[in-house]
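What follows is a structure written as structure tokens; I'll ask about it next.
Excluded from the complex is one protein chain; the other protein chains are retained at their positions.
And then chain A:
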Amino acid sequence: MRMKAVTNPQVKVKHRSITKSKRADRLASYALLLFWSVLFILPFVWLISTSLKHEADAITYPPTLLPEVFDWTNYREVFEIVDFTRFYMNTIIVTSLTVLGTLLSCSIVAYGFARIKGKGRNVWFAVLLATMMLPPQVTMIPTYLIFAQLDWVNTFMPLIVPAFFGNPFFIFLLRQFFKTVPKELEEAATIDGCSILGRFFRIILPLSVPALITVAILSFMWTWNDFLNPLIYLNDQENFTLALGLQMFKGQLTMLWGPMMAASTMVIMPLVIVFFFAQKYFIEGIATSGIKG
């Protein structure tokens, strides 16, 4: 900013003091941010450090921040204590099918709500929004009974199949996005003889990749982290997902801290990697849709 026009020296002094206090403010901001960052990172450091410690080092007092020697045996032990490979595979199967089902069903339904005029559309849309507010616990027991009746308990079906019937929140999110695609594009395609499915697959979906990525990531995160549903539906160890498998390291009397932290690290890793690559979509998706992960 140019202050040349100002001849009054007092104003100049005032201006300088503002910038000075601004600098102090900024320094204070950084100090606070750094302080909290350290506290926020500490548990992660702790997690990784413990996963690389000998069992004896893990439970010494006072605790040491870094392991004496970096010891990878805990990571090997994870696979010896439980069938961790299997839990991993199970989680990948459940998660990838859930993401696929969610993308397919939600985008089709969202297109219906966004672009096709049908009788009762507003009523059904209101119902859809209302269901977002229903706590899942209300339908949990009858849903369990349905799956028990179908003989699906202790299989992945109860975890995967509902995803193919859409999720109200994602349908809403995609509908909002589809509505931003110009109608003219579709109209032009119709004149060229493009069917409704052709327009959906060739125009709407390719233009909605960012929204689809947001949905895919959120549904990946939620499924990967889900605990209650696997807890209810999976009984045999061979079907366990990582969330259930992790809990097995917590013994009745003894805690295998090292392997437990090694296993936790391996469960968190894919999330961190996905987050790293998709950060932009992810945070924007959450911020614009206004929902907590």
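Points worth noting:
By our rule, a contact is a pair of C-beta atoms (placed from the backbone, for glycine too) under 8 Å apart; a residue touches a chain by one contact, two chains touch by 3 or more; residues count from 1.
Just so we're on the same page, contacts and distances are computed from a predicted model.
One chain of the assembly is not displayed; among "Carbohydrate ABC transporter membrane protein 1 (CUT1 family)", "Nitrogen regulatory protein P-II", "Nitrous-oxide reductase" or "(2Fe-2S)-binding protein", its UniProt protein name is "Carbohydrate ABC transporter membrane protein 1 (CUT1 family)".
In the complete complex, the residue from A:74, A:90 or A:105 that touches the missing chain is A:105. Looking at chain A, the residues touching the absent chain are 25-26, 29-30, 32-33, 36-37, 40-44, 46-47, 50, 58-63, 105, 108-109, 111-113, 116-121, 124, 127-129, 131, 133-135, 137-146, 162, 164-166, 168, 171-172, 176, 179, 196, 221, 224-225, 227-228, 231-232, 242-244, 246-247, 249-250, 255, 257, 260-261, 264, 267-268, 271-272, 275, 279, 283, 286-288, 290-293.
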